[in-house]
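Apart from one protein chain that is not included, each protein chain of the complex appears where it belongs.
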Amino acid sequence: MPGILKSLLKNKAFLLMVLPGAAWFIIFAYLPMFGTIIAFKDFRIHPGGFFKSVYESDWVGFKNFEFLFSTDDAYIITRNTILYNVGLIALGLVLAVTLAVVMNELLNKRLAKMYQTAMFMPYFLSWVIISYFVFSFLNVEKGVFNQILAYFGADPVSWYNETKYWPYFLILLGLWKSAGYGSVVYLAAIAGIDKSLYEAAMIDGASKWQQIKSITLPQLKPLMIILTVLNLGGIFRSDFGLFYQVTRDSGALYPVTNVIDTFVYRGLTIMGDMGMSTAAGLYQSFVGLILVLTANWAVRKIEKDYAVF
Amino acid sequence: MKSRKMMLTLAAMMLASTTALAGCGGNNEGGNANAPKNETNNTGGSAAGEANAGGEDEAKLDPAKLKVYMIGGPQRDLPQVQDEMNKYLTEKINATVDITMIDWGDYSKRMQVITTSGENFDIAFTSSWAFDYLPNATRGAFMPINDLLDKYGQGIKENLDPRFLSGSQIDGKNYAVPVNKELASQWVWRFNKQYVDKYKIDVTKIRTLEDMEPYLKQIKESEPADITPLAVPKGFKPYVPFDFLLGDEFPVGINLSDKEGKYVNILESAELKSSLATIRKYYQAGYLRKDVATLDGIDNIKTGKWFADREQTQPYADLGWSRSAGYDIVSNPMQDPVIFTGSATGAMHAISANSKNPERAMMFLNLLNTDPYLRNLINYGIEGTHYKKLSDNVIEDLPAMKDGFQMPGFALGNLFLTYLHKEDPADKWDAFKKFNDSAIVAPSFGFNFNPDPVKTEVASISAIVKEFYPSIMTGSVDPDEYLPKAIEKLKAAGLDKVIAEAQKQYDAWKAANGK
Partner (left out) sequence: MADLRESIPQGAAAMPSRRRKRDIGGISPLWNAVFSAAIGLFALSCVFPFLFIIIISLTDEKALAIDGFSIIPSKFSLEAYRFLMQSGQQMLQSFGVTVLVTVIGTILTLYLVSTYAYAISRKNFAQRRFFSFLAFFTMLFSGGLVPGYIVMTQFLHLRDTLWALILPSILNAFYIIVMRTFFATTVPDAIIESAKIDGASEFGIYTRIVLPISLPGIATIGLFSTLGFWNDWFNALLYIDSPNLIPLQTLLIRIQNNMDFVVTNSSKVVSYDIAATLPTETVRMAMVVLATLPIALAYPFFQKYFIQGLTIGSVKE
């Protein structure tokens, strides 16, 4: 006990620094977590407020989770969710880092700034709007793609019914939309690298490529690892709009576009059951937690400083 | 969607009342024919008619403030009108109201949070299409009001078509006061009159999907390629005579011709099978858009490049459609009007389970459904400011109405009490009543299915339906191949279990109600 007290006292400057943030987390994040109990209850409203309602509702164990696993689609949606996320996380990382590094090296700085501003634009467009543009490319009758095909004498393709193209479309669009946003962090990190490191390397006669390889990338490594670990936490969640709106909710594409979030949305529209939607969210979080804990544990083993916690 | 017909009025109201964007908004739908004779005058003070509040002596009532949530865009002049209402209400039932309007698109989500969190309020709008009545009543958000109705809501019981109250019961209890309005639902084919005239088509001969064939063919062959003969989006479903268990996006129902009342898998019905073969034929012939299965909406009204589509109707609908489109549209029914359970829950007002003043809330609702002065005040605002009277029950909007007070008439209480606009047919509300009287009543009218025991299966089935319905129902895929596939998948997800549960609940309900 005195040991802890002493330690707290010794760290009081730091503790004061984290205090406001920690208080926020407790009030706005931890306090409401109480609500996840609903996932295990058959929620009913009782006069007397929310807490009374939760208290009075019956326990139902894991019944609210069953619908996630009860169809033949359970395997497909899990597979789709994981594969898309793995693809988006990995390729997104490569793309963001590449863009940041290359843009940093462009000789014309004004051009680089313009590019960077441009790449940020898709972030502002909602998936609904993007789905309009995708549709203008892919619609059967007047779509750009089919007109090109027609020009070469090929048969029109019914894009919204052909599953085989969509994994590529979705990954490409996902990358396209987030590239600008993702690369900002790395650009900032590069800007934060001490220039004297490069100066020293140049005195040793290192080429630009060697500098990138031996200075820039290693300096970015902690950030890459940490962001990847964080992303793993969201592996069971998907960008709903990408999979629902961009595909125009086309039934024929479900085998390659159905992910956990879209499945839950479609399943619960008729009933809007709070217990079941909370259960779905809890399931997604829980798997994310396991993955992050595992990944973090592994990172810790290899390089302690790169761990998230 | 059982809720479709509800949307009739909605479309207009919603845009008109949306935030401050009423500019393009045209006339408020609504208006009124049979304005009661005992007209109250503006000051309200001299109205002093007998309170409808169950004969209670209002002097004895403590003052009460009622928190009311209504659907629709927030209105600039609401505080002003509310003050006027409160003057009147204080005299009548010694109560004041505090009305909050929540926008159409936000209403369901917002009310869901408000009720779940146990926040205090007294009255809220509920319906089958926004802040859904059935699930929210089932999960305890509303107070059962049968006793209150008997005590303080006599006026409601007298004025309302009794089918509204019986149709909105859950396990014998009422949880909300329905708005008196159109009750039946009826699908029609709509036609672009331009082509009806050009080809001298007798639309009254077109009732079934099959009847359409020669005309669709004629249009397809004679008109340019950009005219869509059958202009429908992905929500299209061939008409089948079924009483649906959970709406038309869930494949369980009772055939209207089945006297036994057996819930069946609609996808296995002979009616649907033959319709699907027909629609497939139409699709292949190019009568529908090639990409129909992915079209959320179709701009046919806007472009005018269409021949036929389908819609739900109400009296004088053709007039409204034509006025809105800017060209003539005619229609012909696919079916006789039918009253389903959902029809009765198109617009209602519920009293919160947490209400501190349920009696006063019921008195207020009673007035909304019986008192023409209050009913028109909340709907059209203040005479001389928002509208002027042309005769006893016909009004004309003043500019202030358009700018600051556009309320959704059908969602505010007894619609038949409201004034008419001068362009409305004088017998409008009579036509509504006739429409309601002419309708046949579905076998399960009054039965509400509780999905709780099979909610896992309902959720799985709902998700699967969305995969197959748009493409199968629009003929985009071969039903011979995909229908069995869909049925197989639905069965694996527990469709038979849901049907059995529905049958069990329905039989119990029938026995309890002596049917």
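Each chain gets a letter, A and B, in the order it is written, and its residues are counted from 1.
Criterion: contacts are C-beta pairs under 8 Å (C-beta built on N, C-alpha and C of every residue); 3 or more make two chains touch, one makes a residue touch a chain.
This one's a predicted model, so the numbers in the text were calculated from it and none came from an experiment.
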Item to check | Interface partners of the hidden chain - shown chains only, full complex considered | outcome: A, B
Checklist outcome for this item: Among the options B:E91, B:E119 or B:D452, the absent chain makes contact with B:E119
Item to check | Touch with the omitted chain, as defined above, among A:A112, A:V157, A:I171 or A:L217 | outcome: A:A112
Checklist outcome for this item: Note that chain B touches the absent chain at residues 1, 3-5, 7-16, 18-27, 29, 73-74, 100, 103-106, 109-110, 113, 116-119, 129, 190, 226, 296-297, 299, 301-303, 305, 309, 311-314, 317, 320-321, 323-326
Checklist entry - Contacts of chain A with the missing chain: which residues? => result 7-8, 10-11, 13-15, 17-18, 20-22, 24-25, 27-36, 38, 49-50, 99, 102-109, 111-126, 128-130, 132-133, 136, 142, 176, 179-180, 184-185, 187-196, 198-199, 202, 207-211, 219, 222-223, 226-227, 230, 233, 274, 278, 281-282, 285, 288-289, 292, 305, 308-309
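Throughout what follows, only the chains that are shown with their structure count from here on.
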Item to check | Cα-centroid distance, chain A relative to chain B, in whole angstrom | outcome: 40
Checklist entry - Inside the complex, what are the residues of chain B that reach chain A? => result 112, 115-118, 132, 135, 139-141, 246-247, 249-250, 289-291, 293-294, 296, 353-354, 451-452, 455-460, 462-464, 466-471, 476-477, 489, 492-494
Item to check | Of chain A, residues touching chain B in the complex | outcome: 42-53, 63, 66-67, 70-73, 139-141, 158, 160-161, 248-252, 254, 258, 263, 266-274, 276
